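For this view, one protein chain was removed and the others were kept in their places.
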């Protein structure tokens, strides 16, 4: 923690800050520069409370932490990369996992048609929303429990592991009964009651980055899940909100190498929600493999214009097949680089 | 709904879109320009599903709605402004309501000292968090039920109505027992399970705008609460996330006149969360009155540097008293303009 | 300057960084924490080059400056507020200066009608663009030299001082012949060739904040003008670019108290460009006075829908007159608070 005093801060103010730091259990290291006094607080442990307190102390210009506020998800804490396993797929290992399926579960026929096709084309997991977070109360809200049952059926028929969203801590138990992996949507990334409940869910979790969440906040939300008992977390970048309107959101592909430096958790990319437009997905899928992500999530629908939600960003089955074919040589390069990689 | 076809869209594609529009129950109005075909879909009702479907149809360049997707909260639906009443305060009427109190309820002494002081200085409502949404799992998470009891005690001693945050649909019943108004925090603005539960809460709701939520999304979230049975909603602008780092967020004061054109719901401002710095609050409080908001929420703490949270943006009791004194002539101008105002 | 070494940085890396700091002429102060080494570099002077160098040195996690990189415009350099004077108006003193006029100079009649009306209603300066920065090459680009002559004529007839935009360093001499104050538009805030030329212009300058410029960058651009010889600079906040689309930009009114803490330069607000919609301007003008800005710039046109540019955000003459009348009691409060203010 580094505390910069204002120009002209009095000796009393400096002494008071030093005293506060010691009261919090840290060692004080005060530096008198030519312009101002800067104070370092040394020690291990969570500094947030001390930091906020000092920011409110008289004479303080700024107080900033040096160490990351997350520990369990940090590569400083665990150097080797985590592997998160579901039935039939491992994230963070030596395979690039493709998750595909419709935005919403709409009917048995729609789901099974899609599941069968994406399995055949090389997807390892099936996605499909049973509980749908919709901006408008008048939009389709999902088939709920009925949708979960259809997902289970699709898993039985195709062997694909299933991921689906859970929107409320009260539903975690129910969804965990049916799904192999629980998805936390972007709007719920900081729903702390839900994150705590996931700590006890007994199933792996995919945490999607909030629309305007920093990478640090994403990692702190993952820290909630891990610190409440569940280390099986994968992260998903799905576009952030910016001023640009040509795409629905801005696909922050740079988050992948940043996250690989900061955390041992696997990272997957979702170019469909990032851009909102199906024609942009194949080139961004290639980029997702090349940048070194651990997996990819896309939306596929037998007839996008009949989709109950997100039709404009859903691939047709044919488009998905073509994309998977085109990805093949990139996936081979991906495998090679993974097998060469020593932990960096 | 206006659908622009791509340049070079075929007759079959145009016909298909027209057919789809009619299938959804709208009237088609097709316009053949010199460059492209534009199609208008006419009719009343919810267009979202039709819109999303058309965006995925072949040959479509874009499909946009003309009417607002919210109805109940719109001034088109209800011209006269809503008044939201709690014990001792009315939002949206002829008084400017000041809500003050600590960020977190920390102890009986802290809360009662603050409550007594802010009541004396002119606040009409007491704020104080019992359930705290914190970015880090290691930060203080609130006194929870114990905090609610202290808030009740403070109300009994001061007569101030109480507002406090509820973070999970499972807690709505508990919090509603103690609070006069339920606060939905910025991070939960799109927690739809929670919004639906608030529809049945039987208590007025303050809905805070999400950090990166548009005004349209804020109104759609309010529409969730109202359409689920609770018309007693006030909106709160508390800063949006931008690239600027000189303040914690950017205070979007322009949202007030925009919202007054779009909705009949009352609007209050929270310059403390918007800026994160107590010295900036008094000038922004003056601006909040002058711009025509319905109220103001600020954080007050007997000793900000000992606060468990948000110390840097908390006013001391003295600073709050001074601010309230300075606001007086502005509040008189506010009253005058309200009494002159005919519904615009 | 505070340099944080990575966890596990070697002794050689730490020694190398210390050596580099000394080579740049600063004193080294190294602190060995329990987790990592943090190094403070002490001394006066410009640290940017040293900082960038250290950021590229092996083993360095981050290097941040403690002191502001601008000096001449900082309140640390000059405590008392600057007054910037043009013929008939003083910014930063005891009057709130209203600047009004059309977006573009279009014709003698349009300009003189507007100028006469705004002068009568209380404006102290006339604005009007002769050189127009337009996003599209096909939009009206301004009357150029002819427009400057009309501005001069309007000044002679009304006594209003004139402000107009200069877009290129090659035009500074020409524009300075006609204008009392030179305006630098948002898109040119970091046109350094232009900023340097303004240092020699011999006329006061209004520097508008770039659409996505931080407050720090705005002050650094002002520093360019001042350090090249021209201390007569006023700053203008005119909206920043964010994700919100309900207004053209987001009006960052919080920049006013922030700038009053950081700089001695006067600050004016431009709610017209910030919002793009004339109906929002009167409430935001009241807020601009209340927040303590030094002035206000608005666009006025005799017939907004016939304006060559920015019609949607231009006030009619009647709307401007009404706004000025409504501002009166707020301006009185403003004067009172200024006369009470001791330098803060």
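The chains carry the letters A, B and C, assigned in the order they are written, with residues numbered from 1 in each.
Convention: contacts are C-beta pairs under 8 Å (C-beta built on N, C-alpha and C of every residue); 3 or more make two chains touch, one makes a residue touch a chain.
Worth saying up front: this structure is predicted, and the values here are computed from it rather than measured.
Q: With the full complex in mind, choose from C:220, C:280, C:293 or C:327 the residue touching the hidden chain.
A: Going through C:220, C:280, C:293 or C:327 one by one, C:220 is the residue touching the chain not shown.
Q: Would you indicate which residue among B:208, B:241 or B:301 is in contact with the undisplayed chain?
A: Here the residue in touch with the unshown chain is B:241.
Q: Which residue numbers on subunit C touch the omitted chain?
A: Interface residues of subunit C facing the absent chain: 20, 46, 48-49, 52-58, 69-70, 133-141, 167-171, 187-188, 190-194, 210-212, 217, 220, 223-224, 227-228, 241, 278, 304-312, 314.
Q: Just the residue numbers, please: which parts of subunit B touch the chain that's not shown?
A: The list for subunit B reads 2, 4, 7, 29, 31, 33-36, 38, 40, 42-44, 64, 66-67, 76, 212, 241-243, 245.
Q: Would you write out the residues of subunit A that touch the absent chain, in ascending order?
A: The missing chain touches subunit A at positions 212, 214-216, 240, 242-247, 250-258, 261, 271, 274-275, 279-280, 283-284, 286-292, 326, 329-330, 333, 337.
Going forward, only the chains that are shown with their structure count from here on.
Q: So how far apart, in whole Å, are subunit B and subunit C when each is placed at the average of its C-alpha atoms?
A: One centre to the other, that is 31 Å.
Q: Among the residues of subunit A, which are close enough to touch at least two other chains?
A: Residues 212, 241.
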